[in-house]
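Sharing a structure with you now.
Presenting subunit A:
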Amino acid sequence: MEILGLYNYWVFAILLMIGFYAVIAKRNLVKKLIGLSLFQAAVFLLYITMGKVDGGTAPIFSGMDNTIFSNPLPQVLILTAIVVGISTTALGLGIVVRLKEEYGSIEEHEIQEIDEQ
Partner candidate 1 sequence: MIVIFGVFLLTLLVITAIAIVRTDNLFVAVMLMGIASLLIAGNFFLLDAADVALTEAAVGAGISTVLFLSALALTSERERAKSSNKVLSLTVVAAAALILIYATFDKPRFGDPQAPVQTHVAPWYLEKTPEYIDIPNVVTAVLGSFRGYDTLGEVFVVFTAGIGVLFLLGSGVPLGSLPREKINEGLRHHLIPRVVGRVLIPFILLFGLYVQFHGEYGPGGGFQAGAIIAAAIILFALLEGERRALSVLPERVLLGLMAFGPLLYGAVGVAGIVLGGNFLDYSVLSSDPVKGQQLGILLIEAGVGVTVTGVLLGIFHAFAARGR
Partner candidate 2 sequence: MTTLIDILSWVLLTLGGLSVLIGGIGALRMPDLYTRMHAASVTDSIGAILVLGGVMLQAGFSLATIKLIAVLLFLLLTSPTSSNALASAALLAGTRPLEEQAQDDEAQK
């Protein structure tokens, strides 16, 4: 189990970087936002992983005695972050839609070319 002890963190690192790659390498703006969502998901995973305690259960009392509970604090932070994440993604999508209307394109370099003219 020792090897698996860090697996969640590795997945966090890989997922974070996959999202980051989409943000820096892709030129399509919607794709960049999708990458950003992946990036977000990776951070969520990191927080929730840190809050897990071995043999624990979700921090909701259920009348059982002597139960170990996982850490409630990261869960609170991420719970709100998910809803904030979707609203900010929607804001990003709104900007992309407006760009498409103004420039007729959602590819980054085409927008830049039009701007330079």
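Picked so that all candidates are chains of the complex that A comes from, given by their letters.
Criterion: a residue touches a chain if its C-beta (ideal position, glycine included) is under 8 Å from a C-beta of that chain, and two chains touch if they have at least 3 such contacts; residues count from 1.
Model, not experiment: these values are computed from the prediction.
A.B. asks: For subunit A, choose the touching candidate in this complex from 1 or 2.
C.D. replies: 1
A.B. asks: If you look only at subunit A, which of its residues touch candidate 1 in the complex?
C.D. replies: Contacts found on subunit A: 1-2, 4-22, 24-28, 30-31, 34-35, 37-38, 41, 44-45, 48-62, 68-84, 86-91, 93-98, 100, 106-110.
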